[in-house]
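Just one protein chain is left out here, and the rest sit where they should.
Here the chain labels run A and B in written order, and each chain numbers its own residues starting at 1.
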Amino acid sequence: MKASVRYIISRIVSYIITVWIGLTICFILPRFVPIDPITVILSRVTAMGAYMDPETYQKMRETLLHIFGLEGSFQEQYFSFLSKAITGDFGISITVFPSKVNDLIARALPWTILLLATTTLISWIFGNIIGLLAGYYRDRKISKALQFFAISVYPIPYYVMALIFVFIFCYLFRIFPLLGSKGIGFEVSLSFEFISSVIYHSFLPALTLFVINLGWWILSMRALTINISEEDYVKFAEIKGLDKRIILNKYIFRNALLPQITQLTMALSTIFSGAILTEFIFSYPGLGQLLWMAVSSSDIYLLMGITSLSVIAVSTAALVIDLIYPLLDPRIRYEAKQI
Amino acid sequence: MSGDYILGTENLKAYYETRHGYVKAVDNISFLVKSNEIFGICGESGCGKSTLMKVLYGIIEPPLKFISGQISINIDGKEISIQNTNVNEIKKLWWKDISYIPQSSMSVLNPTRKIEDQFIDIFKKWHKKISRRKIRKLIRKNFDALGLPREALSSYPHQLSGGMRQRIVISMATIHNPKIVYADEPTTALDVVVQRGILEVIKELQKKLNNTFVIVTHDMGIHYQLSHRIMVMYAGKICEIGETDDIFQNSAHPYTALLIESLPRLGDKSERKSIEGSPPSLLDPPKGCRFHTRCPYATQECAEKEPPLTEIWHDHYVACFHPLKTK
Partner (left out) sequence: MRKIKKRLASALRNFTFLLMSDVKLLIGTTVFVVLVVLGFIFPHFSPYNPKRWNQVPRDIPPCWKYPLGTTSLGQDLFWLLTFALQNSLILGITVATISTFVGVLLGLLAGYKGGYLDRALTFLSDIFIAIPSFPILVMLAALFLGRIHILMLAAVLCLFNWPWPAKQVRSMILSLRERTFIETASFSGFGTIEIILKEVIPLISPWIFANFINTVLVAIGAEAGLATIGVSSLEEATLGTMIYWALRYQAMFRGHWWWISVPVVTIVILFIALFLIYMSFSEMFSIGGYKK
């Protein structure tokens, strides 16, 4: 079998297994909890003063058991959870009963994707270009300054950076509102007001993610460029007296991008986790805020839904990148054709 | 420098600057290379031959330093003289009149670019707007001469064998008809059969192009097959220069003689002798003749004074107080 086909199959297999294990963890963990969600809901109903006779109570209990997939044996619950998860059905939220978890997530997810996708992409592209130049001209002052900048920025956790920005831009210089983006109404439209409001409220969270990610890409690309500049083929290109721009572009950059793509894949889960926490600090209406809501009201199903989705989202993004990679590396793409 | 010569050095000194002091890899070297010949430089590893070639080509990066002396290059009647003040003048000749084949030829090709594109990079240096078709035509002639298949152009380096890659590097270095081609160990890491092929290729190329090749290798066998004249180096100094046959049959310097004797020969079943001892440190070389500590004929004079390079007969120079042969 061709090596590339083998690679694709093995990647897909490990993707499926990763998602499966992630979902299983999501399923098993709540079972250790002393909370019985049914009792919680029912007690809320009775707390409002409504009276239920024992029969109605029992019927409600059964219905709720059914809705939450808590009937049947452990294995039955497990399989129904898995099959529903694959189709994207994560059940019903306890907090905002009877809203479906899916709806809540569906409202929050686009915001998170917007934030994540734009900042990750832009910081990766800019970071790599800046890192390339910083690495090739490693002795210039500006390269050392950039390295200094990256070192001071990258180790800071996303939420700490978020707090710093809140401090500077919301407290010291009151440019941005201190308390989140309640300003973003849910009427999604293409009006100028809406878009400018989005940009206004997303600016700080985006900046936080952008700056820290930029620091990492600059640092790693710079180090990578320095290593590649010592490679024999770069030295030979210099010996030939080739134009510096060609060497930077086609000899160094091309060869540095490949490991950087692999790095991106490995960093995805970290970037994702950081984004969620940053959203929380800025009350940005994405998954982060949803997570906070789920945590504060112990809404297990919402939690399960968000966690399961996170596992699926990150693994899928990684899979996509991993499948594109062989097309970009000629050593893998044209492996078989020996002359 | 008279018209016959294309390259020469005069009291060339190039040292490596380390925190322990200077490593005197090229120490007061003076010699001449003719046009239309294959000039071989040989010696043990660490004798300074690779450093010498780097300096001749102009690859002088710290910690290497061009201390003093002069390199003269005679191109198209014009003489260019290089001292430690104007080393960058050589860079103007790179891949126009002179070219360089580095030591590790296996990995000098960009793994993520097609061979054709790498050639285009070279052509773009002189002709900004040359078309791909023209480039392909020019390369094809060169490839045919080197015995390279046309499909190699559209492949990536990892798809080609070691011998093919080496030939492509040679092609890259000769496609623009340079006057001098420097080759550092052009056949290391290749098996003997492929090695033979590469040597033939170089011989044919030199005849066709009518230019000068400077070949550095420790392998005396290669020099025997390839080089017209040989220069033997030891510990940063020249021992002997002469025509190949003359050197092999009438070696005058004890070191040269020992080097040649250590070569295996068909039919000769006697034990091969290796030279006792090891090369001296170039940081603190011995006084007098550098070889005297290992030389079986050394005398007091050899330990105190440095022997000058003298012409003992026509076109045969030796730096020794007691040469093995005189005419």
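As a working rule, a contact is a pair of C-beta atoms (placed from the backbone, for glycine too) under 8 Å apart; a residue touches a chain by one contact, two chains touch by 3 or more.
Predicted model only: the values in this text are computed from it and were never measured.
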| item | value |
| --- | --- |
| Chain not shown, its touching partners among those shown | A |
| Listed residues A:8, A:113 or A:277, member touching the removed chain | A:277 |
| Omitted-chain contact residue, chosen from A:14, A:102 or A:263 | A:14 |
| Hidden partner chain, touching residue among A:56, A:83, A:227 or A:249 | A:227 |
| Hidden partner interface residues of subunit A, rising order | 14, 17-18, 21-22, 25-26, 29-30, 32-33, 35, 151-152, 154-157, 159-160, 163-164, 166-167, 170-171, 178-179, 223, 227, 266, 269-270, 272-274, 276-277, 280-281, 291-292, 294-296, 298, 300, 303-304, 306-307, 310-311, 314-315, 318 |
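Going forward, only the chains that are shown with their structure count from here on.
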| item | value |
| --- | --- |
| Computed distance of Cα centres, subunit B from subunit A, in Å | 56 |
| Contact footprint of subunit B on subunit A as seen in their complex | 231-233, 235-237, 239-243, 246, 250-251, 254-255, 258, 329-331, 334-335, 337-339 |
| In the complex with subunit A, residue positions of subunit B that touch it | 57, 59, 91, 94-95, 99-100, 102, 104, 107-114, 117, 121-122, 124-125, 149, 151-152, 155-156, 158-161, 164, 169, 172 |
